[in-house]
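Showing chain A:
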Amino acid sequence: MEIKRTIKLESDRVPGFGRDLMKVPGCEKLEGCIQCGTCSGVCPLSIYMDYTPRQVMALARADFKNEVLRSHTIWLCASCYACTVECPQEIRITDIMYELKQRALREGVYVRRFPIPVLAREFSEMVRKHGRITELVLVIRLFLKTDWLGALGNWRLGLDLMRTGRFTLWTERIRHKGDVDRMLAAIDAGNGKHP
Partner candidate 1 sequence: MPKPKVAFYWCASCGGCEETVVDLAEDILGVVEKLDIVLWPVAMDFKYADVEAMEDGAIFATLLNGAIRSTEQEQMARLLRRKSRVLVAYGSCACMGGIPSLANGFAREEILKFNYEDAPSVVNGPRTRPQLSFEEEGRKTHLPEQSRVVRSLDQVVDVDYFIPGCPPTPLITKKALAALLGDAPPPKGSVLAPDTALCEECPRKVGKPADLSFAQFRRPHQALLDPEKCLLAQGVVCLGPATRGGCGAQCPAGNMPCTGCFGPTSRVRDQGAKILSSLCANLEAKEAPDIDRVLEGIPDPVGTFYRYGMAKSILRRRVDLNGG
Partner candidate 2 sequence: MNPTDKAAAAGTGTPPAAEWTPRIVAFFCNWCTYTAADLAGVSRLKYSPNVRVIRLMCSGRVDPQFILDALSKGADGVLIGGCHPGDCHYVEGNYKMLRRFRLLRRMLSDMGIEPERVRLEWISAAEGDKVKLVINEMSAQLSALGPLNLPGKAKGWDAELTAEREAVHA
Partner candidate 3 sequence: MPEPRNGVRIGFYVCHCGHNIASMVDCPAVAAYAATLPNVAVSRDYKYLCSDPGQELIKRDIAELGLSHVVVASCSPLLHEHTFRSATEAGGLNPYCFHMVNIREHDSWVHTDRRLATEKAKALARAGIRRVAHHQPLEMKRVPIHPDVLVVGGGIAGIHAALTLASAGKKVYLVEREPSIGGHMAKFDKTFPTLDCAACILTPKMSAVRSHPNITLWSYSEVVKTDGYVGNYTVTVRRKPRYVIEELCVGCQECIDSCVYKKPMFPDEFNEGLGKRKPIHIPFPQATPQVVLIDPEVCLNFKRGVLTDKCKKTCVEACAERKAIDFNQKEELKEIKVGTIIVATGFQPFDVKRVPQYGYGTYPNVYTALEAERLVNASGPTSGEVVLRDGRHPNAIAIIHCVGSRDRKTNRWCSRVCCMYSMKLAHLLKEHSGAEVYNFYIDIRAPGKGYEEFYDKLNEEGVHFIRGRVGEVTDWAMTPEEEGKLVIRVEDTLAGFVRRIPVDMVVLSTGLEPHSDAQSVRRMFNMSCGTEGFFLERHPKLAPVNTYTDGVFIAGCCQGPRDIPDTVAQAGAAAAEAMALIDRGHIDQEPNTARILADCSGCKSCIPLCPYTAIAFDSATQKAVINEALCKGCGTCVGSCPSGSIIQNLFDDEEVFGEIQGVLADEPN
């Protein structure tokens, strides 16, 4: 049997992480968590998670940044908001998950080749360029960047979607193409970092 030390030391914490997180709009109420587990109880995906949503709340509040940002949990969240509406402390858990995803992306600590963060990035890139999403193009890029073999496994589905006219190669785009870029640039330029 291989044994592993699971103890956490003070040096494993990133002091201020929790406080800082709670300053973000939507994440303020985290400090009120009573660890009742309602979030995990209602989460349709908690059964696949490495940490339950409740544990993520506890870890984040206690400054265990690395554990939280590297967890699968944040990427498994499908944003169904069940936890958010059920939380007895009105903690907006879904919004906290979004914030944690953003931080994981910014710091590049998410699991490599894990398709969800890649999808998020591809999605935003496409929106920036075209202002709209064309699903087929998105899916192709996703598979190329993560698991191109997996794409082959789904060829039947793809064909079916083409046949029923649901997948097209016609790229949707907005007329004022520069708009999105200009808005995003304005945000980035405006007083350094937005809130």
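Keep in mind how these were chosen: all candidates are chains of the complex that A comes from, given by their letters.
In this text, a residue touches a chain if its C-beta (ideal position, glycine included) is under 8 Å from a C-beta of that chain, and two chains touch if they have at least 3 such contacts; residues count from 1.
None of these values were measured; they are calculated from a predicted model.
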item: Touching partner of chain A in this complex, picked from 1, 2 or 3; value: 3
item: Candidate 3 partner contacts - residues on chain A that touch it in the complex; value: 34-43, 46-47, 52, 54-55, 86, 88-90
